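Note that this complex is displayed minus one protein chain, with the remaining chains in position.
Should a chain be cited, it is by its letter among A and B, assigned in written order, with residues numbered from 1 in that chain.
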Amino acid sequence: MTNTDLAVEPTPEAPQRNLKLWITTGLAAVAFIALALVFNSRFGVDPRVVESPLIGQPAPNLELEVLEQDAISGPMAMSEFRGSVVVVNFFASWCIPSCRDEHPHLTAAAADYADRGVRFVGIATSDTPEDTRGFLDALGWGTNYTYLNDPDARAGVEFGTFGVPETFVIDREGLVTHKFTGPVTYDELVVELEKALTETGS
Amino acid sequence: MNATLGYLSILAAVVGALGITVRGFIAMRDPERANKGYLGLPVILFVSGAVGAMFFLELGLLTDDFSIKYIANNSSTTTPFLFKVASGWASLEGSIVLWGLVLAGFTFAVYARFFRSESGDRLAAGALAIMGLISLYFFGLMATISDPFARCVQTFSDGVGCVTGENAILANVISSPIEGRGANALLQNHWLMALHPPTLYVGYVGLSVPFAFAISALLLKTTGAAWLTRTRNWTVFAWMFLTAGIVLGGLWSYEVLGWGGYWAWDPVENASFMPWLVATAFLHSSVVQARRGMLQSWNFVLVITTFALTILGTFLTRSGVIVSVHSFSQSAIGPALLIFLVVVLLGSLGLFASRAHTIASSPRLDSLSSREGVFLFNNLLLTVFAFMVLTGTLYPLFVEAFSDSTVGVGRPFFDRMAIPLSFLLLLAMGIGPVSPYRAASARVVWERIRWPVRVALGAAALAVVFGYRNSFLLLGVLAAVFVMGVIIRNLYDAARTRADKLGIGRRQAAARIMRGDPHYWGGQISHLGVAILALGIAFSANLSETATVTIDAGDTVNFAGFEVTYEQEFSRQEPGRFVTGADITVTRDGSVVGTYQPRLNQYGNTRESIATPEVDTMFSGDLYLSLRSIDPSSVTLEVYWFPFIWLIWVGGFLAAAAGVWGFAVKKPERSVARDDTRV
Partner (left out) sequence: MSDSIRKIAAAVVTIGLAVVVVIGLIQGDRTDEDRARSIGSRVKCPVCQGVAIADSPSETARAMMDVVEERIADGWSDRQIIDYFAERYTDSIVIDPPFSGNTLLVWLLPILAVVAGFFMIFSRRKTPVPKPDEVKQ
């Protein structure tokens, strides 16, 4: 959108005009190539994935109702987990297939890391307790797993989530060390858990 | 079967496009060959291939041929007929097939129009070669990385939809899913979605015709006004569809998305708006070249920019580099489109620069206060507008590429920039058409705008008297009524003079005047449409009312002078979707305005429910009800009142339709003088 030729002078100054023209053309070409390079740098990058500014920051402290198989118990503050490495997973029964896909990975990791003091928290986002229970009854309730209710997505806002599933790793001091966007796998989780455990651990 | 025949059609189109390119370039150098016979065969082959590709894709969709990956992932047995058809272009690969079909239509039209009787038309032969080159690129995409007919070789575990596909001819193990995944819920929610993309594509692709002629003219060094005047009607035609497509998109957003808005400055809306702005600038500046011989090189720049922006728009929509309502998932097509964009830009720019010495230099402007002066001002405003939209859309990408930080640019930025630019454009729209060419004295211009100014002031003063104090509303009324007043006074004045001179009725005189200069009056009708649209925006944006209300069953709440009552919940299974809704009765002063059923639709393939808002258009405005959540005992609704918002659609479609006047109305025989000869 360069206004290249509005400035073009009439014939008497033809050589000067050509020089000017080539300069503007050259500049425009450079601009196009810069534009192309910027676009090129975006390929393979999902624009929806934004690095969380919470990394290295204290995790938000939330108070949410605890969802159990046959009851809902009073609000629980996330700060109660302080001192342990915590995995916070945002999920929903309506999130198909990602949340279903990652579910066995999360429960397996929760079981395997129970004796190393890692606590798992699942936050059911924009969901009703009945639907969440249906989801967990079908796929299995995790052991070493606390399920919290977040019917109006407020916890998601505190953590700055862009959707479900998203998973945060929090270290013993309550700082966020990593965020996974989209379904997480056992292997990916293990890498981050080991990091969080050694960093502030033993 | 469908897949094989479809893929063979694509191959036929590739061969045809190649033939058009090669023979077109030969014919361009050898006028002996620039005739119907020489170019006929490849054109027929190309057009049949393009039609065949779309035909077999649609046939596959309508017969639920899930062995084709695209169909397995974008349709299902329960998808209603209309949306099965629309699925043919609702997703990436299919949209390129439609693009190719429209391109074939224009290629054929160029061929048929310009090689009817005359031969030796080198300019048209070159243009056809350029269109062949563009076609070759798009059908090359279909034949390789964006194959719409890929056979499914691996289905999802539940047998619904397809994970991977392979080329129709090479694939040997074909596994056909038992069911398709269905059409995109957002797209199958409203019939407008079937209409919006094809309309927009006709606009986008149609702009490649003036581009092809411009490039051909540059190659031939015949850089006079021929390419411009010969493609004038094509440009108007494409512009009409682009305009209508954008308005349809707004209407779709308003009727379907349930947020009460029609324009969000979404990157892809911007991507369609930028070529519109530059094409509009081009329509105006081409008049200056035709009438005054000015802006010759500027017109090349504009037509190249317009075409490049249509490719940029396609790139932004299809490549996944930007998040938007419209963006399809990432695909291999992004880099290919980027390369095409760079080739188009650098190629045409380089060609333009190397031919610049052959472009006659323009006479200088006699005075800034003249029709040309206002045209220049209009071109400046429109290109700066487009530049502003481009900057705002791409700025976050640049910041992220060159630094670690991220920034956001959205509606508040665009609104703040667009409002002053739009007011200035309206001002130019009012003054320009009544300014004389060469030099306009203040006295003459004032004479012509005196009454419109008074009427506009009167209208705005009336609004003040009625208690409106909103500045944007008052300024909007002022500007829009002024523009309308100028157009009406202009016609009235000319008709009166003509009627007195010839002793005929004024209505008859007006009709004769409007037929006598269809381009000018087509433009004026279009301006009238834009002014109506501006009035609609001024009212609906500044006087709208909105509220989120929760109503218990049987209860009533008051909103903007209406009483809104929640009667009961209902739900039903419809083809392809489960619908939950509320029966709402609205009364005003006790008398029933209407009963409404805002709904939430649950589509099989998504968990999110998509709202179908209820919109009741009355003379004084739209009552808009959007369902947020519902259970039998209470309902939460988003209710809006948009005064006179229908003016936006009326004005927008009038602005688009006015183009018909520009090229369909034939001048009376006796007026020999054509636009391009009157310099």
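To be clear about the criterion, contacts are C-beta pairs under 8 Å (C-beta built on N, C-alpha and C of every residue); 3 or more make two chains touch, one makes a residue touch a chain.
Keep in mind that what you see is a predicted model, and the values were worked out from it rather than measured.
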Checklist entry - Given the contact definition stated above, which residue among B:P31, B:G410, B:P575 or B:P632 touches the chain not shown here? => result B:G410
Checklist entry - Pick from B:L457, B:I488, B:V549 or B:V660: which residue touches the chain that isn't shown? => result B:L457
Checklist outcome for this item: Among listed residues B:L59, B:A109, B:V384 or B:V665, the absent chain is touched only by B:V384
Checklist entry - Considering the entire assembly, which residues of chain B contact the chain that has been omitted? => result 258-261, 264-267, 323-325, 327, 362, 364-368, 371, 373, 376-377, 380, 383-384, 387-388, 391-392, 395-396, 399, 403, 405-413, 417, 433-441, 444, 450, 453-454, 457-458, 460-461, 463-465, 468-472, 474-475, 478, 611, 626, 628, 638
Item to check | Positions on chain A contacted by the hidden chain, ascending | outcome: 1, 3, 6-7, 50-54, 57, 126, 152-154, 156-163
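We adopt the following convention: only the chains that are shown with their structure count from here on.
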Checklist entry - chain A touches which residues of chain B in the complex? => result 278, 297-298, 300-301, 305, 315, 319-323, 330, 334-335, 338, 341-342, 345-346, 349-350, 352-353, 356-357, 361-364, 376, 380, 383, 386-387, 390, 394, 397-398, 401, 406, 607-608
Checklist outcome for this item: So, in the complex, the side of chain A touching chain B is made of residues 1-6, 8-11, 14, 17-18, 21-22, 25, 28-29, 32-33, 35-44, 46-48, 50, 94-96
